[in-house]
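All protein chains but one are shown at their positions in the complex.
Chains here go by letter, A and B, matching the order in which they are written, and residues are numbered from 1 within each.
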Amino acid sequence: MSDAGPRLGRPPARLVVGGTVAAVFLVLPPIALVVSAPWDRWWSIVTTPEAREALWLSAWTSTIAAGLCLVLGLPLAWLLARVTFPGRRWLRALVTVPLVLPPVVAGVALLSAFGRHGLVGAPLRELFGTQIPYTTTAVILAHTFVAMPFFVISLEGALRSTSARLEVAAASLGADRWTTFRRVTVPLAMPGLVAGLVLAWARSLGEFGATITFAGNYPGTTRTMPLDVYAALQADRDTAVALSVVLLAVCVLVLVALRERWWGVR
Amino acid sequence: MKSLAVLAVGVVLAATAGCGAGTPDRGRTLTVLAASSLTGTFTDLAAEFEAEHPGVHVKLVFDSSATLAQMAVERAPGDVLATADRKTMDQAVADHGTDGDPTQFATNEIVLAVPKDNPADIHALADLDHGGVDYLTCVATAPCGAAAQALLEQDGVRRKPVSEEVDVKAVLTKVESAEADAGFVYRTDAIAAKDVAAIEVPGADATPNSYWVAASAATAKDTDQHELARDWITLLTGKGKAVLTAAGFGPPG
Partner (left out) sequence: MDVSGRLACELDVSAGETVAVIGPNGAGKTTLVEAIAGTLIPAHDTSVRVGGDDWSARPPQLRHAGLVFQEHLLFPHLDARANVAFGPRARGLRRRDAAKEAVGWLERLGVGDLAGRRPGQLSGGQAQRVALARALATHPAVLLLDEPFSALDVSVAGELRDLLHLHLRDFPGATLLVTHDALDVRALADRVVVLEAGRVAQDDTPAAVAEAPATPHAARLLGLNVLAGTADGTDVRLDDGGVLVIAEAAHGRVLATFPPSAVTLTVDEPVGSARNRWRATVRRAVPREAVVRVHLHRTADTGAELYADVTRGAATELGLEAGRVVWASVKATEVTAFGAATRDAR
């Protein structure tokens, strides 16, 4: 059974051409990257302890960041979608700011807030002696900061499009707001939720500017894959390309594995 | 119609007349790729160069030496390449990014910069070994980083830096804002910065960074640009020495 929809004739040429150009434009650089990789040395490059360390660091910090996006972003998206409160429009605009902020600027902003002399960081240091920059915590914070808007926007859209009347039905059946949220709202918004989470994870995996500015760059603690690639670029371009191929492979694998859920199509 | 043709021919003649040899340089740009530690000095020298060469605009591009060498190799717009170490320049030469032999024009020593009020009370390299001190270096692949690493090893400092920044400017910024307790930068950077104090590092004078300059390969095809590039190099090794020394650079060794 074909899921191509009703037959409406041939697709217009200009759309096909435009789409093909776009596809080629997007697919060509990654393919060129793979082609130009030093395949004879590839395995030895990517299995060095430094490379493995960076990859592992990237993987688990991005996953935790995605988890934080879920835990914090879900309530926020729900509030923005379902509750009317004064200043809601402003809040929604502010939530998207990390999206448009250049990553390095985001890093500077994070320093101003959580750095050793930051608004929150300074008292934190004085009272508890804890410091956030140069730690892996800082990496996670930086990732979460830049990735959360992706998740919130995607989820808020999905929540808005779910029928609010279904929630009326649930309420009439005796479900309190939390039960309705758990059993009706979230399951129905799942495609948007998963898509948002994947976007957030992918964004966090590739995050560079905010991380290096706020968290620093040290192997094992804060040198994630993108930072490692940049460092390698300074010394040996081939190494950088080899490492980039690893990142590319990880991203493609995850995206392909989640493809069905991503589109939420049956 | 005929007058228009005459006008057009006249304009063309005037334009070509300006392209001959020995004519004043009008509306030309000299693009200089320079390591970030040369920011202050090169900006001053650019002003001097423009005064000497009316009509020429000097465009300065500052970045890490490795990135700049790469740019020269890839024929990115750039007429002069000035790096902060020998290794990067050698690499650029090997990859055919330069035209002609490189010239050494300055040296620079590593110092340890601390914020003005020295919150962690650093006075010598050994103080970096105290717990709770956050200090920075450049990445090991940058000349500044390599030099810092060698000095740390030499002095027997065991504690590692908390971060390896991409270039000297990044280290300096964090030390200036007291986001770090100390950082390895060049003497010239420490002098140029407002809120840092420089601590001498014993042994730094033994292995200073050498600064090299060369015309980029892109100028090989354009004699006029090549001449401008050579003029710049002459300035560096001639009258420019005073500016370099005032900023804290050492003489070419």
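Rule of thumb we're sticking to: a residue touches a chain if its C-beta (ideal position, glycine included) is under 8 Å from a C-beta of that chain, and two chains touch if they have at least 3 such contacts.
Since we're looking at a predicted model, the values are computed, not measured.
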item: Contact list for the unshown chain, restricted to visible chains; value: A
item: Selected residue (touches chain absent from view) among A:6, A:49, A:86 or A:174; value: A:174
item: Given A:188, A:235 or A:258, the one touching the chain that is not displayed; value: A:188
item: Interface with the undisplayed chain - residues on chain A; value: 163, 165-166, 168-177, 179, 183-184, 187-188
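Keep this in mind: only the chains that are shown with their structure count from here on.
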item: Interchain centroid distance [CA atoms averaged], chain A/chain B, Å; value: 36
item: In the complex, chain B residues that touch chain A; value: 64, 66-67, 70, 134, 136, 139, 141-142, 160-166, 170, 177-179
item: Chain A - residues contacting chain B, complex; value: 111, 115-117, 131, 133-134, 212-213, 215-218, 221-223, 230-235, 237
